[in-house]
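Removed from the display is one protein chain of the complex; every other protein chain stays in position.
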Amino acid sequence: MTRVLELDGITKRFGATLANDDISLHLERGEIVALLGENGAGKTTLMSILFGHYTADAGTVRVHGQTLPPGKSRAAIKAGVGMVHQHFALAGNLTVLENVMTGTEPLWRLRSDRAAARDRLAKLADRFGLPVDPDARIADLSVGECQRVEILKALYNEASVLILDEPTAVLTTQQAEQLFATLRDMAAKGLSIIFISHKLNEVMAASDRVVVLRGGRIVAERATRDTSKEELAELMVGHKVERPKRPPARPGAVLLEADDLHLSGRGGAPLNGVSFRLRAGETLGIIGVSGNGQTTLAGLVSGLYPPDQGALRIKGASLPRHDVPHAIAAGIGRIPEDRHAEGVLGDMETWENVILERLWSPDYARHGIIRRGAARAATERLLKDYDVRGARVNSRVRLLSGGNMQKLILGRVLEAGPSILIAAQPSRGLDEGAIAGVHRRLIEARDRGAGVLLISEDLDEVIALSDRIRAIAGGRLSPAIPAARANAQLLGLMMAGDWDAARKIEQEAEAADAL
Amino acid sequence: MNVIVDILASVGMWEAMFRIATPFILGTLGVLLCERVGVLNLGIEGIMTFGAMIGWLTVYSGGDLWAGLAAAAVFGAMFGLLHALMTVPLGLSQHVTGLGITLFASSFSYYVFRLAIPTSTSPPTIEPFRPVAIPGLSEIPFLGPVLFNQTAPTYLAILLVALIAWVLYRTPLGLAIRMTGENPHAVDAQGIDPILLRIGTIMAGSALMGLGGAFLTLAAFNSFFPTMVQGRGWICIALVVFALWRPGRALLGALLFAFFDAFQLRLQTAVDGVPYQIFLMLPYILSILALVLMARKARVPQALMQPYRRGER
Partner (left out) sequence: MRFERRENASAALTILAPVGAILAALVIAGVLIAIAGANVLEAYGLILQGAFGSRLGVTETLTRATPLILTGLAAAVAFRAKLWNIGGEGQFYMGALAVTAFGLVPGLAGAPAPVVILACLVVGALAGATLLLVPAALKLRFGVDEVVTTLLLNFVTVLFVSLMIEGALRDPLAFGWPQSVPVPDAAVLPQLIERSRLHAGLLIALGLAVAVWWVQSRTVFGMQARATGLNARAAAFAGVPLGRTLALVACLSGGLAGLAGAIEVMGVKGYVTTDLSPNYGYSGIVIAMLANLNPIGVIGAALFSAVMFVGADSMSRALGIPSYIADVTVALSLLTMLVALFLTQYRVRR
């Protein structure tokens, strides 16, 4: 075996937090290593140091035996390290070829050699089975194609070590499987690969060796064949975290009814005819790969924009006006998909964040003047009841951890006692402990009799929380299957738009209900 | 009707169009470079003012006309550096910083001008650039005197359009610049420092703005007076949107704009009864219309006004 990469004693501090604490790691030729850890475990920091985006406070990086100068991505690229970022580092307005070529020629050359570059790209695409149209504009490509371009970009730079940061975050189960097959093939051709992940399934399926990171340290290293999902889960979290169990549902009356909703041009990918019913005391899970209209659906149901066509009925009636205040007043509680961008205003104070969406209510404002006393008192109560740590009534919420920010949002929403709860990606970016807390709250709300619409891209979460599951694909909803019948394979098919099996299960379930 | 035909048929009108267009061409190219690399530069109005002043002052105190242009470009680049340092590594508001640069550069030029020329009833003058007839070509009827009997800076401006188009679309540097304006993370991931690239490009763009200002005092007129830039910088910002951030279209936009300006100047003297202010308003109103027209079509550089910090998204 040849050692292609060695990290030795990497330490990195940001202010008071130790992001990487004396981390040593190595990679052999043709090997696939998974770097497993929760959000905030230090995975991305470590890879950014390897790639020269950050300078380590201590430690060295050696590629093929050569020590890399710290903080120089160019040196890392030259040594053969290629990075595929989680958020693609691509320019939407430029072509595939232009994206691949950037930075590959001496900057001051008077003319770039496009013909040669096009040739080389075609050869690489052919060799590794990654077909692309070099003249396509990135903005016109699908997510999977963009990822292909990212990988090609690294290969074009003659990478021998490929680092992928959460590569499956945006892919369906089937697309992910295909990606890992490609990676296997590339490893067989001599490439060495590190992929970062927090998903146990894919770590078990695709890696040769697993390195587990927690709190900035390496806590374990295992050959994949010698370990199990359960062991890795415990190593990653550090202690056993039990996600709450879901007691059986007792569905009641229909609370929310969507009838052939169409919407395009606002909120993201279009909706092309979405219908569903949500009953009291049940959770309807909507699973889907991002970019299939779930953001639009969440926004529409949250009152942000009315449908172009179709109707949304709450307890049998349409909203008098389709806007946020009327939606909230009708009993809809909303947990937005992006906490930082939509859920809170980081530079506003806690109490302001609590009441901003209820300014129309006489509880918090009268004659256009804010009732600061009432708002503060309510906030004080909420911080205690929902155990929001690190927040004071008058402090800015920007500094809260993701978990506490989500507790604040949950508190704000649940305190109003909504009969319908729209939870979009409620546990995205949270650690295990916080996820368990969020799940508990959602199950409580359901048991209290609320209808919960859970929109998520996380298979485990949807299976764990939902009573019925639909997939969203291309702006349409699949038939609903009971959660008991769900598995990764079936949901993967549903997310990809293949609904034959789901339709059959739905009919069976309906027939069973009718008995 | 006859009046309009007369104006359109006159060599003077078309020749003036190129002259009027020159500062707009230079300024628009400058803004275009800055925005292509992802930074709005509202410093342009002040940088043009300073360029006009320092170019004139250099020549007035005995310098060559070309030395005047060079001085304007160098000082333009210096103001660009200031703008770049504040907006790129520090990531300060590009709107407010740009306005600050404009206020500072204009008041600073008036200060320097007053120091150099303490009292003046009529502003002192210099000997400006004269039209250079290109042998042979300038003999062509009509087109000759229009196109090939311009001052040297006008030729320079048109050459610069071609040069910048080449750099942006044909060289690795240009690709990196465009990429930085779209996604600086991608540039950084390829081992090029987007911060240095932004700083350098803004300096180059600002040098062009300085040249545009200097044209006013070194070729279009022969003296400097406060407020002489008259919003030309702001018009350049609008022209870049109209040009969809493309150098060729920027030239076209500047010429179209100059056409209307040259036309209204002549119409003003030919038509009685319409107050001159109406004509003077036209350029500004046209610019606003151009913005409205293009606002939806524009393919804005995606990272425009997004400060870049490593590790932050």
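Read from first to last, the chains carry the letters A and B; within each, the first residue is number 1.
Here, contacts are C-beta pairs under 8 Å (C-beta built on N, C-alpha and C of every residue); 3 or more make two chains touch, one makes a residue touch a chain.
Remember, predicted model here, so these are calculated numbers, not experimental data.
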item	value
Touch criterion as defined above, residue of B:Tyr169, B:Phe221, B:Phe260 or B:Tyr284 at the omitted chain	B:Tyr284
From A:Met83, A:Ile328 or A:Ala502, residue that would touch the chain that is not displayed	A:Ile328
Option from A:Leu356, A:Ala416 or A:Ala436 whose C-beta touches the chain left out	A:Leu356
Selected from A:Gly303, A:Gly403, A:Gly437 or A:Gly451 as touching the chain missing from the view	A:Gly303
Residue of B:Phe104, B:Tyr155 or B:Phe225 in touch with the missing chain, whole complex considered	B:Phe104
Residues belonging to chain A that touch the chain removed from view	14-15, 302-304, 323-325, 328, 334, 336, 341-348, 352, 356-357, 359-360, 365, 368-370, 372, 399
Residue ranges of chain B at the interface with the undisplayed chain	42, 82, 86, 89-90, 92-93, 95-97, 99-101, 103-104, 106-108, 110-111, 114-115, 118, 230-231, 234-235, 237-238, 241, 275, 277-278, 280-281, 284-285, 287-288, 291-292, 295-296, 309
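Convention: only the chains that are shown with their structure count from here on.
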item	value
Distance between the centres, which are taken as Cα means, of chain B and chain A, whole angstrom	45
Chain B residues within the chain A interface of the complex	170-173, 175-176, 178-179, 182-183, 185-192, 299, 301-302, 310-311, 313
Partner chain B, residues of chain A touching it in the complex	48, 51-54, 72-78, 83, 85, 87, 89-94, 98-99, 101-112, 153, 157
